[in-house]
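Complex shown without one protein chain; remaining protein chains in place.
Let's look at chain A:
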Amino acid sequence: MESAAVLAKEVRNWKELSEFSRHASELYTECGRSQPASDALAKGARALEDFAPEEAIQLYTDACDALEEDGKEQMAFDLYRAATSVYIKLEKYADAATFLLRLALAADKCNATHSQCKAYLSAIIVHLYAHDFQQAEKCYNDCCQVEAFLNSDQNRAASRLLSAYTEGDVEEIKRAAQSSIVSNLDHVIVKLARKLPTGDVSAFKMDTKDQEEPLDEDDLT
């Protein structure tokens, strides 16, 4: 089946390619071999990345599910990362961030704290790039619940970045984004980070001030 998929790729027959890949993986799963199943799906997805990205994402997701069912999350990291890069190319940042959080969950199960923290930091950066500061803050607060993230360098970098955003200091944002910790992430994320800040940073400052005033009134009454 896999050879059929390769041939379909050469013929550039996309639909058939995905069908062949799926069929191949199903056969593999029936034999109880999850790894080759996901590999087949991943190969198909990689071929489809440029031409039918949604289909590619679907294949990637199925591949990750297959691995997770079998308890082999370690292998899924690369797949998650590839899927996130496709999402970012499509500029679907919310989906990309969700995928990163799934990656972090998989890393947590394997006790791969370093990957987990990097995934969290990447998610926060993706939210910031999408100019969605509230989401980024929410994400940050969620991540701080996780002990492993709390004690890591990535946490410090994230807090630095967020505080730079609240202050609206463009220079500080640039410096935080160029720091070595951010440069250790996936290169797609690094590209996003370099492009920060997007849009008007001072808008964030106003937002936080508006939030504070109602609180003050509550305190007085």
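In this section, contacts are C-beta pairs under 8 Å (C-beta built on N, C-alpha and C of every residue); 3 or more make two chains touch, one makes a residue touch a chain; residues count from 1.
The definition used in the following text is that contacts and distances are computed from a predicted model.
S.K.: Have a look at "Cytochrome c oxidase subunit 6C", "Syntaxin-71", "Electron transfer flavoprotein subunit beta" or "glutathione transferase" and point out the UniProt protein name belonging to the hidden chain.
M.R.: "Syntaxin-71"
S.K.: Considering the complete complex, identify which of A:24, A:130, A:161 or A:181 is in touch with the unshown chain.
M.R.: Spelled out, the listed residue whose C-beta touches the missing chain is A:181.
S.K.: Please pick, from A:108, A:153 or A:167, the residue that touches the omitted chain in the full complex.
M.R.: Considering all chains, including the one not shown, the answer is A:153.
S.K.: Which candidate, A:114, A:175 or A:195, sits in contact with the chain we can't see?
M.R.: Touching the chain that is not displayed is residue A:114.
S.K.: For the chain that got dropped from the picture, name the residues of chain A it touches.
M.R.: Touch set of chain A with respect to the missing chain: 74-75, 77, 110, 112, 114-115, 153, 180-181, 184.
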